[in-house]
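Take a look at the structure below.
A single protein chain has been omitted; all remaining protein chains appear in their positions.
All chains are identified by letter, namely A and B, in their written order; residue positions are counted from 1 within each chain.
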Amino acid sequence: GTVTTSGKDLVIDTDSGIKVKTLDKSASFQLGGRIQWDYDATQSDDNGVDTTDFDVRRARLYAKGHFGDWAYKTQFNVAESDGAKGGTAEDLYIRYLGFGSTATVTIGKQKEPFGLEQLTSSKDISALERSAMTERYTPGRSGGIQLSGKGSNWTYGIGYFEADGNGSDDFNNTAVTARGTFAPIQTNNLVAHLGAGYTTRDADTQAEEVDTFNLELAGASGPFHAQAEYFDSEEGQVDVDGYYVQLGWIITGESRPYKAGAFKRVKPASPKGAWEVVARFEDGDGKYSDVGLATTDGEQTTLGVNYYANKNVRLGMSYMDGEEANGASGDEVRARLQYAF
Amino acid sequence: GTVTTSGKDLVIDTDSGIKVKTLDKSASFQLGGRIQWDYDATQSDDNGVDTTDFDVRRARLYAKGHFGDWAYKTQFNVAESDGAKGGTAEDLYIRYLGFGSTATVTIGKQKEPFGLEQLTSSKDISALERSAMTERYTPGRSGGIQLSGKGSNWTYGIGYFEADGNGSDDFNNTAVTARGTFAPIQTNNLVAHLGAGYTTRDADTQAEEVDTFNLELAGASGPFHAQAEYFDSEEGQVDVDGYYVQLGWIITGESRPYKAGAFKRVKPASPKGAWEVVARFEDGDGKYSDVGLATTDGEQTTLGVNYYANKNVRLGMSYMDGEEANGASGDEVRARLQYAF
Partner (left out) sequence: GTVTTSGKDLVIDTDSGIKVKTLDKSASFQLGGRIQWDYDATQSDDNGVDTTDFDVRRARLYAKGHFGDWAYKTQFNVAESDGAKGGTAEDLYIRYLGFGSTATVTIGKQKEPFGLEQLTSSKDISALERSAMTERYTPGRSGGIQLSGKGSNWTYGIGYFEADGNGSDDFNNTAVTARGTFAPIQTNNLVAHLGAGYTTRDADTQAEEVDTFNLELAGASGPFHAQAEYFDSEEGQVDVDGYYVQLGWIITGESRPYKAGAFKRVKPASPKGAWEVVARFEDGDGKYSDVGLATTDGEQTTLGVNYYANKNVRLGMSYMDGEEANGASGDEVRARLQYAF
């Protein structure tokens, strides 16, 4: 039978999830999600226990769309790594597009604009888990209002957020967070990226107030890519800092895609898929929980290999080895099967 | 490429969410939802604390559809105002349409047929929050079985419900609830609406049994609309009652839509959107929790202004001021951004 619409001409795609949009792009609706299933084995001096786990790392569904100048996204967890967080919300926002792409207003739960690795989707990061620096210093998702925009080779975002998530009296603890990026070189094969971010976060007592500064430096040249971030934070009277450096090589020759101030995951050029190796080193005050260590001064090395079977499916393995400044060490072997639809 | 169907001819629409139906209307499937993001500041004599909040008020997704004589709806919370209710169900029912529109049978979790303001969707009410009277006297959603129907200018519903929601021995506490409405005048520009409802609710002890009677009076004339409800309830040996009166004016000239015994939200006639002002006064025994007061005798005034950007997006602000009979007072300022898809 025929399929028609009573309104404007529609275009449907189902390569990942389903996307319906009007031909004139004035309205759209899209459904999708991700499943990440992990095996992980961690052993650590700190807790003295070896754990192995086989469990879902993330399972999310989202619906998003727009009509005229207004867009929305609602994304929720079907399950989370600890097995207890089904039914919680991730992104949950409404966006105003009427000022054009240089000035977008987003209201609701969203990622604060801070940290290159944090703002790279968990579907798209090269190592399976983010660095101990990103875990420590970046705020991730909060409720708030953000003004953001982008040009051909720059982006910015500045927002006012609740610092403590939900609660009946949120405005005791608020945050102002901002980030800007600039890509002096940006072709299909060659990318140079510079970024900086700043977040200042209120707290109940002055000793808990946090100001963090971030520098991003990244680039891609043919099949190679590199990215580094430095964080410097004043947590009350205490100064902490740390950095990571990450290098990746896509053996099958593809380039890592870069778009609007963040990297995307590799799309294989061949039906046989694409292979990538990645190495990351980090040093400083970080949150070394992935290898069972404390939030303290230390260093960590991560080695990983990824196979991108097609644009939706990724298999990855990583080995992380960390050491606290006091000498305690821990490591983790992780394997992941990921379907992003 | 082409898009076809292996069955009956289909029509797709994506103005809000996505709707697929057969051309002969014998089957349909629809996805949609709502996001309401609120700022609210409440100060009250009763609890002596001023609170401000910036949080999701409601985030819901639904799937509904029908095949032949049978329909269903499943709607769930992605998040709720208290931040703790993700993953709970709102509507969750199966419906039999085979007797025609004058006798529909609905089984499952649904709104009990009681209260004009309660039966107006939270997406469509003129003030941002329902009245203290609706909060106190109307049962909202329960599991049960309902017979309902409608003609050109009348509706009715009568049902048998669990009074206490979930649980393993629900039939200790059941309710019978009924409502009828009649619209002697019903044109695009002129509406007169009369309604009455009754609910009788069992409890473990006779002192907790509740019988409530409700009267509805509403109308619209061009850009003006008015609605009032009176509730009288016998809660054990105690008699309580209260009423609200609400007036609205759509400055840009649209009329408030009325359909099957309830009002819908304003659809702007111009791409510039529609503006509405609303005022509500209520007096009597109510649940004055929005302004931080008790469930007691009092009065409350609400002033609001709404901007309907398009048929999906609404921005609203309201000011509520309440006073208990004992003199304690409280007020609330609320702003909302809503996307209904």
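We adopt the following convention: a residue touches a chain if its C-beta (ideal position, glycine included) is under 8 Å from a C-beta of that chain, and two chains touch if they have at least 3 such contacts.
Computed from a prediction, not measured in an experiment: that's the story for all the values here.
Of the candidate positions A:Val11, A:Ile251 or A:Ala325, contact with the unshown chain belongs to A:Val11.
For chain B, the residues in touch with the chain missing from this view are 1-7, 10, 12, 20-22, 27-29, 31, 63, 65, 67-70, 72, 74, 76, 86-89, 92-94, 107-109, 143-144, 162, 165-171.
Contact between chain A and the absent chain runs through residues 3-18, 23, 31, 33, 35, 37, 49, 51-56, 59, 61, 77-79, 82-84, 86-88, 271, 309-313, 337-339, 341.
Simple rule for what comes next: only the chains that are shown with their structure count from here on.
Chain centres here are Cα means. That of chain A falls 38 Å from that of chain B.
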